[in-house]
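For this depiction, one protein chain was excluded, whereas all remaining protein chains were kept in their positions.
Moving on to chain A:
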Amino acid sequence: MLVLSRKNGESIKIGEDIEITIISSKNDQVKIGIRAPKNIGVYRKEVIEQIHQENILATKDFSKIIDLMKNEKK
């Protein structure tokens, strides 16, 4: 992983289109501004991981429920 030191107000460019600016930092919290093209989603990593986990949970087999629904139809 590339590690860079930045001061408040300084930026990092990733390629042509992405700019990350340190807005402020206080104690152990850093406020970051991100400028990126519209087609690039910017999300907190833990949110993506949560959706990821929930999608996996949602694939568990629910044939039993479906059988019940099918029986109700009859």
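Following the convention adopted for this analysis, a contact is a pair of C-beta atoms (placed from the backbone, for glycine too) under 8 Å apart; a residue touches a chain by one contact, two chains touch by 3 or more; residues count from 1.
Here is the rule we use: contacts and distances are computed from a predicted model.
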For this session: Out of "Nitrogenase molybdenum-iron protein beta chain", "Flagellar assembly factor FliW", "Putative membrane protein" or "Acetolactate synthase small subunit", flag the one the UniProt entry gives for the chain missing from this complex.
Result: "Flagellar assembly factor FliW"
For this session: Touching the hidden chain in the full complex, which residues of chain A are there? Just list them.
Result: 38-41, 43, 47-48, 50-66, 68-69, 72-73
